[in-house]
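One protein chain omitted, others in place.
For clarity, chains are labelled A and B in written order, and residue numbers in each chain start from 1.
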Amino acid sequence: MNPFLAVVVGVLYAVGTYLVLQRLLTRVIIGLGLIAHGANLLLLLSGGDPGEPPLADAAGVVSGASDPLPQAMVLTAIVITFAVTAFLLALAYRDWHDTRSDEVEDDLEDRRIAALAAREGRR
Amino acid sequence: MKHRPSLIAQTGLRIVFHTLVVLSVYLLAAGHNAPGGGFIGGLVVGAALTLVWAVDGPQRLRATLPLPTFTVIGLGLLAAAAAGTIAWAQGRPFFEAVAFGLDLPLFGKVKLTSVFLFDAGVYLVVMGMVLGILVNLGEEVEA
Partner (left out) sequence: MPGPPPLPFAALPVFWLIGSQLVVAALVLAAGRRRPRSAVIVSAGALAAAFGWLAAQVGTITSGGVVVEHLTWVPHLGVSLDLRLDGLALIMGMVVTGAGALITLYSGAYFKWGPPTARFVGYLTAFAASMLGIVVSDNLYGLFVFWELTTITSYLLIGFEDEKGSARAAALQALLVTGVGGLAMLGGLVLLAQQAGTSSLAALLADPPGGTVTTVALLLVLAGAFTKSAQVPFHFWLPGAMAAPTPASAYLHSATMVKAGVFLLARISPAFHTIPFWTPLVVGIGLTTMILGAWRALRQHDLKLLLAYGTVSQLGLLTALFGMGTPAAVYAGVAMLLAHALFKAPLFLVVGAIDKQTHCRDIRLLDGLARRMPGALAVALAAGLSMAGVLPLFGFVAKEAAFEALLARSPWLLALVAASSALTVAYTARALWGAFGRKPVSAQADLVGAKAGGTPLFLLLPAALPAALGLAFGLLPGLAAPLLEATVGTAGAGALKLWPGLKPALGVSAATLLAGLLLFARRDAVERLQRAGHRRLLAKWAPTGEGIYRRALAGLNRSADRVTAVVQSGSLPVYLGIILLTVILLPGSALVLGTALPRVDFGGHWAQFLTGGVVAAAALAILRVRRRMAAVVLLGAVGYGMAGLFIVYGAPDLALTQLLIETLGIVIFALVLFRLPPYFREARWRLGRALRLGVSAAVGLFVTGAALAVGTASRPPPVSAYFNENALSAGGGRNVVNVILTDFRALDTLGEITVVATAAIGIAGLVTGAVRSRRKRQEP
C-alpha cells in the first residue's frame, strides 16, 4: 500500500466534503464529483498493488495483472457518477431558471413538520 | 443566440463524425477481448454526437436522429434484459452466456453471443443518455 495515494484519497474526500457542506448547488455538485473520484481511487487501491492490464492470453491465462473486479466496479461508478452529475446540473439549471438562485434553501416544510411533531409528541 | 455554423468545422465534422462512429462500433465489438466495450463505445459515439451538436446546433442534431432519445435508451435496456432471459428461458441461470447462430441474408452465418447483445444494450443506453443530455439541456441553453 502506497501511503501517498491514500493521502490523495483523503484530500479528495476532505475537499469534496467541504464543498458539499455549503449551500451553492453548483459547488455541491463539484464536491460530489471530487468525492466520487476519491471513492473510485479507494476502490482501486483496495484491489492491491498495480500490475499489467487484466487481459488473458490466447490460452486463457492471466498473469501479473492488477485486480479486475475493482476495475469493473469503478468503470460503472464513473458512468453512473456522470449520469447523476448531469442530472444534478439539470436540477441546478432548473433551480436557477425558476428562482434566479442556485442556493439550497432550508426546507420550510421540514421545519413545519418538526414543529407539528413537537406538538404531537407533547400530547 | 442564433447558430452560425462554420464551414471549416462542418467539413471537419463530416470526416471525424463517421470515423468516431466506426471506432465506437469497433470498440464495442472488440471490447470482450481488448480494452473497450459497451460503456466506452457508447461514450465515443456520444462524443461524436457532441461534435454534431457543437458544430451544427441542437436542432440539426435532433433532425438527423434516426430514433428519439428514449427509444434508443429503451431499446438498450430491452436488449440487455433480453440477453439475460435467453439462458433463463432455457432453464439455466439468469444471465449465463449463450452463443447462438443467426442466418442473415447478406452476411451468411453469423455467430452471436448473448454477451454481445448485452454489451450492445449498454452501448445504446450510454449513447441515449448523452443524446438526451444534448437534446434537452443543449437545446434549452441555446434557447
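Following the convention adopted for this analysis, contacts are C-beta pairs under 8 Å (C-beta built on N, C-alpha and C of every residue); 3 or more make two chains touch, one makes a residue touch a chain.
None of these values were measured; they are calculated from a predicted model.
Enquirer: Going by the touch rule given at the top, which residues of chain B touch the chain that is not shown?
Expert: That gives, for chain B, the contact residues 31-40, 43-44, 46-47, 50, 54, 69-70, 73-74, 76-77, 80-81, 83-84, 90-95, 97, 99, 113, 115, 118-119, 121-122, 125-126, 128-130, 132-133, 136-138, 140-141.
Enquirer: Footprint of the hidden chain on chain A, which residues?
Expert: The list for chain A reads 1-24, 26-27, 30, 33-34, 37-38, 40-42, 44-60, 62, 65-69, 71-72, 74-76, 78-80, 82-87, 89-94, 96-98, 102-104, 106-111, 113-115, 117-118, 120-121, 123.
We take it that only the chains that are shown with their structure count from here on.
Enquirer: Where on chain A is chain B touching in the complex?
Expert: 53, 55, 75-76, 79, 83, 86, 89-90, 93
Enquirer: Show me the residue ranges of chain B that touch chain A in the complex, using the header's touch definition.
Expert: Touching chain A from chain B are residues 33-35, 39, 43, 126, 129, 133, 136-137, 140-141.
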